[in-house]
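Please read through the structure below; I'll follow up with questions.
And now, chain A:
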Amino acid sequence: MLGRRLITAVNDVSFELGDEPEILSIVGESGSGKSTVAAMILGQTEPSEGALQFAGKTVAIHSRAERTAFMKEVQPVLQNPFEAFNPLKRVDRYLFETARNFSAGKRPDRQQAEKMADAALHHVGLTLEEVKGRFPHELSGGQLQRVAIARALIPQPRLLVADEPVSMVDASLRMAIVNLFGRLKSELGLSIIYITHDLATAYYVSDNIIIMRKGEIVERGRARTVLDDPQHEYSRALKDAVLAADFSGVG
Partner candidate 1 sequence: DDYTSLPRKETLIVENPEGTIKNPGWFNIWVNGGGGVSTGLQQLTMDTLWYIDPEQGLGGASWDNSLAADKPQYNADFTEMTVKLRKGLFWSDGVEFTADDVVYTVKTQMDHPGMVWSAAFSVQVASVEATDPQTVVFKLKKPNSRFHAIFTVRWNGAWIMPKHVFEKVEDPLRYDFANPVSLGAYKLKSYDPQGKWYTWEKRDDWQRTSLARFGEPAPKYVTYTDPGPPDKRTIAQLEHNLDIIHDNTPEGMFTLKEKSKTIETWFPGFPFAHPDPTLPAVIFNNQNPPFDNADVRWALALLIDIKAVDMASYRGAATLSALGVPPTAATMKDYQAPMQDWLKDFEIDTGKSKIKPYDPTVGQQIADILRKQPKFKDQIPTDPQAITGAFGYGWWKPDPKAAGELLEKAGFKKSGGKWLTPDGQPFKIRMTVEGDTRSVFTRAGTLIAQQWAAFGIDAKAVPAAKLWQTALQPGDFQVAIAWSVETWGGDPDLSFFLDSWHSQFVAKKGEVQPPRNWQRWSNPELDKIIESIRGISADDPKGMELGKDYLKLVAREMPTIPLMSYNVFTSMDTTYWTGYPTIADPYTDPVPNWANSRLMMVKLKPAQPK
Partner candidate 2 sequence: MFTIIRDLARQNMEFLCGLLLFAVIVGFVILSYFSPYGATDIYLLPPDMPPDGEYWLGTTSRGQDVFWQLTTALRNTLFFGIGVAFLSRIISLVVGLVAGYAGGAVDRVLMAINDSVMVIPQFPLLILFYVVLKDSMTWTALIVIMASLGWSYDARLIRSVAIGLKSRPFTTQSVYSGMTMRKILVEEHLPYVLPIVFATTMNNMIWSIGMEITLSVLGFTDIETPTMGMMIYWANAHSALISGIWWWVAAPVAVIVILFLALFLLSMSMNEYNDPRSRLNRMGS
Partner candidate 3 sequence: MTSYLIFVLKRFGQFLLVVFLGVTITFFVTHLTPIDPVEESIGAITQMGQSDPNAIELMRQSLRELYGMQGSIWQQYVHFWLRLATGDLGPSLSAFPTPVSTIILRSLPWTIGLMTVSTLITFVLGNAIGALAGYYRKDMVLKAVSLVFIALLPIPYYILAFVLLIVFGFIWPVLPINGGYEMNANLDLSFALVFDILKHSILPALSLILVGAGSWLIGMRALVSNIITDDYVVFAELGGVPKRKILRSYIARNAMVPQFTGLAMSLGAIFNGTVITEIVFGYPGIGNLLIEAVHAGDYSLVLGLSALSIVGVAAAVFIIDILSPLIDPRIKVE
């Protein structure tokens, strides 16, 4: 009813996300174009051919208003949480800024902004109290990544684009974030594009998966189906290369 979300990318990459909230993983070798796809979905890179459609309309960003409107619907989660915040600024600043810049109607005052930030933080298992007035270096990587996600939630977008959101965080924190994605999907009805190298987490969290190689999609489908029994030769190589974190006697 809302129309469909059709996304087209460089090398004739087409895929779509349905109305139902879902987590779509994009995996593939380094340089296969995953980040480029992410950048195009976020409107940072213009596709040279094809178009990006959102809610049935082709996305065209010409004015600031159009950009704001688009950003309200699609928000990113960046790769390195330590880098995602200006180390010279307090982290809460981004929460408040987002709250002010994206709310419909008149700009919320400080108190309203705080309330919105607090609500968003609750979704990621934090409170404003823990975060308020803190500088990035005073928070752990996991906390920072969750604050970043909370910020992305404030405009109440329908789509999150997460480009390798856990590759820079520790193994011990990794699961916390991945688990959070699952929760956000079910609690907020949010769709997430999850870009990763890590087939195991993709398998663990996503509904659908796209396997890319050299800017092209080689295989797609339900995540579990594809990974349990990859059809394409490359997908199989990829799966084989995964070093299982248990002792299988490879050595």
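In picking the candidates, the idea was that all candidates are chains of the complex that A comes from, given by their letters.
We take it that a contact is a pair of C-beta atoms (placed from the backbone, for glycine too) under 8 Å apart; a residue touches a chain by one contact, two chains touch by 3 or more; residues count from 1.
Nothing here was measured: the structure is a model prediction, and the numbers come from that model.
Between chain A and the candidates 1, 2 or 3, touch in this complex occurs only with 2. Chain A makes touch with candidate 2 in their complex at residues 42, 44, 64, 68, 71, 75-76, 78-80, 83-86, 88-89, 94, 97-98, 100-102, 148, 151-152, 155.
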